[in-house]
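What you see is the complex with one protein chain gone and the rest in place.
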Amino acid sequence: MAAQDLRDALVVLALPFAAFLLLGVVRPLRRRGRLAGIVSIVAVAAALVVAVRLELFGAGSDAVGLWPWLPGDGGPMASVGAVVDVLSRKMLVLVTLVSLLVQIYSLGYLHEESAPGLGRYFAYHALFAFSMLGLVLSPSFLQMFIFWELVGLCSYLLIGYYYDRPSAARAAVKAFWITRLGDLGFVAGIVMLWAATGTFDFAPLFAMAKEGTIPFEGFGLVMFLIYLGAVGKSAQFPLHVWLPDAMEGPTPVSALIHAATMVTAGVFMVTRAYPLFVAAPDVLWLIGTVGAFTALLAATMACVENDIKRVLAYSTVSQLSFMMAAIGSGVPRAGFLHLLTHGLFKALLFLGAGAVIHAVGTNDIFRMGRLFRALPGTGTVFLVGTLALAGIPPLPGFFSKEAILTGVWESGRTGVFAVLALTAFLTAFYMFRVMFVAFFGRAHAPYEHAHDAPPSMAVPLWVLAGLTVLAGLRLAMGGGEEHAPPWLLALSLALAVAGFVLAWAAYQAGVVSASALASTFPLSLVDSLARRRYFLDALYAGLYRGVMLGFSRLIGWIDRYLVDGLLNFLSACTLRGGDLLRGIQSGRAQDYLYGVAFGLLALVVWAQLWLRRP
Amino acid sequence: MSPFTLEAGLGVLLLVVFVAGLAARGSDRRWIGWLVLAGVAGLEALAFALSPVEPAPGAIFVQDGLALFAKRLFLAATLVGVLCGLAPAAGPFARRAAEYHLLLLSSLLGMLVLASARDVILLFVAFELMSIPLYVLAGFAKRDGTAVEAALKFFLVGSVSSAVMAYGLSFVYGAARTTALAGVARAASSGDPLLILGLLAALTGFGFKIAAFPFHMWVPDTYEAASTPFVAWLSVAPKAAGFVAIFRVYFEGTGAGAFWGPIVAALAAVTIVAGNLMALPQENAKRLLAYSGIAHIGYMLVGVAAASASGTAMVLFYLVAYVFGNMGAFLVVEAVARAEGSEHLGAFRGLAQRSPLLALAMLLFLLSLGGIPFVAGFWAKLYVFWAAASAGLYWLVLLGAILTVVALFYYLVVARRMYIDAPVHSGRIRLDPALTIAVLLCVLGVVALGLWPKPLVMAALRVAAPLY
Amino acid sequence: MTDFLVRIHALSVITWSPFVGALLIMFTARRHPLAVRLIATVSVSVSTVLSILAYAAYNRDAAGFQFYEKAPLVEQLGIGYELGVDGISLLMVLLTSIIIFAGVFASWTVATRSQEFYALLLALVTGVYGVFVSLDLFVFFLFYELAVLPMYLLIGIWGSSGDVRPRGIFAWAYRETGVGSKEYAAMKLTLYLLFGSAFILVGIFALYVSAGATSFSFLDLEAASFDPRLQRWVFLAFYVGFGILAGIWPLHTWSPDGHASAPTAVSMLHAGVLMKLGAYGVVRMGMGLLPDAAASLVWLVGGIACINVVYGALSAMAQVDLKYVIAYSSVSHMGLVMLGAATLTEAGLNGSVFQMFAHGVMTGLFFALVGLVYEKAHSRAIFSMGGFGRAMPGIATAFTIGGLSSLGLPATSGFVAELLTFMGAWASAHPWWLVPAVAGTFLTAVYVLRVAKQIFWGPPSPHFSHLEDAKGPEWVAIVVLVAVIVVFGLLPSLALAPVDTATVPLLARILGP
Partner (left out) sequence: MGGVGEERRSLPPTSNDPVGLNAYLILAALVFSVGLAGVLTRRNAIGILLGIELMLNAVNINLAAFSRFGGDLTGVVFALFTIAITVAEMGVGLALVIAIFRARRTVEADRLDLLKG
């Protein structure tokens, strides 16, 4: 049975890969655009079927398959393979599901794209699905890193899908560089871990952690470096700056990669390697602290953002940090639960936002208004997503967030708990801010042309909305393994309602002036800092332009004009020396005779010196 | 066999040429050249047929291995030199062919005797017999102002050097009380300052002949102005003779290598540096080769400075490689000059497209001179450095190796003109058959020695061994 | 299969087939450009097919030198024509085949004097093959020179000049020497490499003499044991001599100028294979023959390699000329190669050899693409370009893949090489080497993606029109190289399995039992 599970998992993995190969190699097929999309969609749909079967009817036991990858003297240095367990089974379903829906949605969303461009888009999507599935199935750090980088590549390619837009090009490389910064920590960490333990595989590593071989000396550093990978990928402070910019990509991409799946890879990795992180409590503490801090930071930025996608992006950063904070506080299960639920409703929100943008042609919420009337379907599903994210029961966001808060509270990290609670309040605030401003606020322009999304876009929206509700109901009925204290439930709800009320007061009822609120100290300080993104983007730009490029120019100059210059100097001196020396060849016979005479003299003197040498 | 066979044969040839010159009529007497060619070829064959003769004790004329080795080399060089002189040449060379060849052969006779001389007087006489015709040959085109100017400079430097040399040799005689080199060698062990002074002064004369810095200054002017076939020969044969004389006087049986080694090493060092550096800015092909030749003399002096049998052998090997490489290069210059009317490096532009054969030959010669594998010069440099390193002269080897890079620079500049630059004129260059054969002979020599240096190395080692 | 290959003297055929092709081209195909190309393709294909067969037939259990051939040349001096390959050299032979196969197609459009171009190129390739397969150090050296010399003409005739402004305290020297021109580059490269070869020659002779002056055979010298003092000096001589070719800092400056000026196929071959030859020399001769010195001097090799990695990457970042970027990236990657070798660990040494291969293919691809871009846009100035991706999507894709391999993205061969180097570095006696190695890959990501973004992304530049994608035979080069990058990235054991059989005994010799 376990072998059957393993085979199923590999089939799930292979289907999108086959689609990618087909699209990558067969150029005519790729250039047919929609046909390419259908190929990819069929593959992912088949993968979803297998994944669901695996989740519902699989053996349920863990299965691992390993094949040697890097040969070495006395056994392979590294292996690749697949692991099927609770985590990976759930992730398989999530990834294939969201992938499928987003790809279907894309057919409608990108219907105006040229056929070759569309083909390229779906080829990237197929590659992404393969990579993400490979990541969740990884039985070893090394394989995880491989797919980790591949999903990063897909992210880079898809952010830069509109490659002739300079902003998209910039955002793509920015995302790649910044996540790369973390990834290098990751790879350095696993290399160190390998040097100390001789393996990349999770199973033996966990066994070592259990029997106490781990932690060894310097283990904290190793785990910190590995955690850096998650910092980059899951947009933790201070490497979170790429994610808002990544919204330059097509909106479905944001939904899939930058909300539901890829960005959660960091959380997934830390969850997967949790037995190791437990052995490094300092790192775990750091994960929790940074998570809480980032959650708040991102939430404040979401509150002042006007671009609907960027609000969602900051919200993603914030929610990812919730998960990280949960893991850091010792409740990885709660974090993972939030990962799954967030994947559903954030994809929903992004796709909804995509439908809105598709309809009105702008990202700025203050140039929207009364959209609910024009786009009732979209508005409804967006509202479902908003309620879920804000943490209104019985939608799933409430339960997973509440599980996190409970876990954090029980772990005794009061500071983290307080910050997260504040963030939960802000979450509700900024989401309802969008809701009120865009969907119920004053109309700034008439939207005669705005209409609800075509079926290829609407169906995925409704499916996601339905699944969100279903998941919430299931959690409400069967969930709640964590026995939260009632006051905490109340607090959660209260925070969400408070956020809603404040947003209503400020943006709908006009009871409170948002600008006046923002200009009172200390909110004014936060407001202005958040609007400037806490100067982090500027800092990175400065480091890049000033320090890195500046230093490279210095090195380039040194190489060209000093290192090479010295060589040229020597050659030029030689050439010049020849020129000078030929001056003695004056052409006058008597100078030549002087040569003979001096030669004789020099010979005699030299012989004298030689004879008289001590 | 008498030790004088070759010299006697050459004497006969001189007589024949003399008579032929008297009998010749008309303004084109180049057929005498063919006669000379045949004669020299015969002598070369004879030289290879001969074997060394064990010298009688106290003999002043010896036909030992070294002498025979050197004579074969002189004859080979002369063969090539005469061959390329046969090609159509203007005015005096056609009309006065007998005179030209008589002078050439007289000088050759001087060399042959020099190689065998074991007596100071004989050495000096042979030396002058070799030198004086060269002055005349340099100014052979007596209507050409520059040629005569060069000849006069050559003559002045040459005769002053030989005066200094004679003055030195008089001290050698005075100190050693004998003119036999064997006696001089015995006296050398006494360390008489007068003898050392004499030998130092004599070294000036030899330095002039081999063109070591700073006695080299006649070389560029003479090479530039004199006729190229003659220069090709001048650049190798008398040099070889000079080296043989140096081995005879300073090293053979003296046991004084430890004294002369460092002095020669200093000479070698300045010669390598000066030759290579001064070659860098040259734009005239013959001048360039003149300076590069000076540098090569420096490299050979490195082998001399090793003051060992292997060093001497390697110099002999170097000389052979140098004969083919350098003569070949001059011959190509001659061929190009005939087609283009210029010996400027610019005349080589695009040679590869106009005459691939000539360009390839020149490239091979340049590579040989530069010391690149597969051609003779590589082994020559390698062996010389090896010998010097075995003698502990690491600094000299290092200096030589570094300046090899400089040398490659100017050789590659020529290669660049031939292969990289576009030709100025179009059309293929017509080659004279005699000249082509001469070039091919040199190519053969360079390549054969490059691929298969061993027999010659062994031969050189054999003849050099008895000197020490 | 093995018998068959031995019987036909496969290594000899691989080595000399291009040379025969060169001769045929020189003497038969005058004024028939297509015939020239066909002869070149056929002669190179013979080598390529045979090297793939040899690669497949190599007995991984027996290890050691296989397909051995020997014929005495100068018995008295112990010089012989002795050929054989082990896992390392076999991979290098394969690399050479791949690159030259692609190179022949990449230079399909050479218009001027194509006959001579192909003849020289093929002669050069024979030199490269010869170096990798010869087991006699003397013959090795001869092949080495054959691999260097044609470069002068290849760059001088078919190269392109760049633009370097005289600046700095040595500005007058720049005017004096004509820095930037192809003639300058050709001269610099040739002289520098010949200068290096002098050190190699000295080292070879030192070993030959102190081993009793009886044999130049690698196997005999390997069996001899040398005095540690001598070993140190000879190791340094090899290190400098081969290091110049491998582009070690600060002796690397011939490489950017040379590679930037060289025509496409020559850059491919030179950066792709010849620089590896330097590293190969250090590993094979330096470490293989002088194990004690290797063990005591790796700190130097590794330390300088660290400088190379970071310094090369930063220099690449500072360039505004596309070819210079690629050339400096080679300097940086050669640092990784040397670093891997210096770790003296199995992973590191495997990584080093794999990096030679991976970087060879990757940089070959880069130069092929840059050549195409230059051919179509007639410019190398990065910051005047933009938006080329629309007109040349194929080139853009291939460039991206090459770039990803260069920055070590998984699924490309560059990743495996870098990973193994990292593993080796941390496991070595100098774990801090990991830091510059990792930093180097980040810097690589910065400059490669920056260049790719500038050239292929963004709005189309107004300076260029009539751009087009690669076509016809040019695709062959691109497709072959991309395929190799990806296949070896996914299945590294294809290359590593034979390499491992060679590196493990080598390490055992250096580190002792």
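Letters A, B and C mark the chains in the order given here, with residues in each chain numbered from 1 onward.
One rule holds in what follows: a contact is a pair of C-beta atoms (placed from the backbone, for glycine too) under 8 Å apart; a residue touches a chain by one contact, two chains touch by 3 or more.
Keep in mind it's a predicted model, so treat the numbers as computed, not measured.
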**Complete:** Chains in view that the hidden chain touches are A, B
**Complete:** From B:Glu7, B:Glu99, B:Glu224 or B:Asp432, the answer for touching the chain not displayed is B:Glu224
**Fill in**
Among the options A:Val253, A:Val437, A:Val469 or A:Ala589, the absent chain makes contact with A:Ala589
**Prompt:** Considering the whole complex, which of B:Val160, B:Leu289, B:Val375 or B:Val406 touches the chain not shown?
**Reply:** B:Val160
**Complete:** Listed in rising order, the chain A residues that touch the chain left out are 582, 585-590, 593-594, 597, 611
**Request:** Can you list, in ascending order, the chain B residues touching the missing chain?
**Result:** 120-121, 124-125, 128, 132, 135-136, 139, 142-146, 148-153, 155-156, 159-160, 162-164, 166-167, 169-171, 173-174, 177-179, 188-192, 196, 220-221, 224-225, 256, 258-259, 281-282, 287
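Please note the rule applied: only the chains that are shown with their structure count from here on.
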**Message:** Using only alpha carbons, which chain's centroid is the nearest to the whole structure's centroid?
**Reply:** C
**Fill in**
Quick note, more Cb pairs in contact for A-C or B-C? It is A-C
**Distance from chain C to chain A - Cα centre to Cα centre, in angstrom** = 36
**Prompt:** Any idea how many Å lie between the Cα centroids of chain B and chain C?
**Reply:** 43
**Request:** In the complex, go through chain A and note every residue touching chain B.
**Result:** 574-575, 577-579, 581-582, 584-585, 587, 589, 591-593, 595-596, 598-600, 602-604, 606-607, 610-611
**Request:** Quick one: which bits of chain A touch chain C in the complex? Just the residue numbers, please.
**Result:** 68-73, 77, 116, 142, 145-147, 149-150, 153, 156, 160, 163-166, 168-170, 172-173, 176-177, 180-181, 184, 187-188, 191-192, 194-195, 544, 548-549, 551-553, 555-557, 559-569, 571-573, 575-576
**Of all residues in chain C, those that touch chain A in their complex** = 164, 167-174, 176-177, 179, 188, 249-250, 253, 257, 311, 314-315, 317-319, 346-347, 350, 387, 389-390, 393, 404, 407, 409-411, 415-416, 419-420, 422-423, 426-427, 431, 434, 438-439, 441-443, 445-447, 449-450, 453, 456-460, 492-493, 496-497, 500, 504
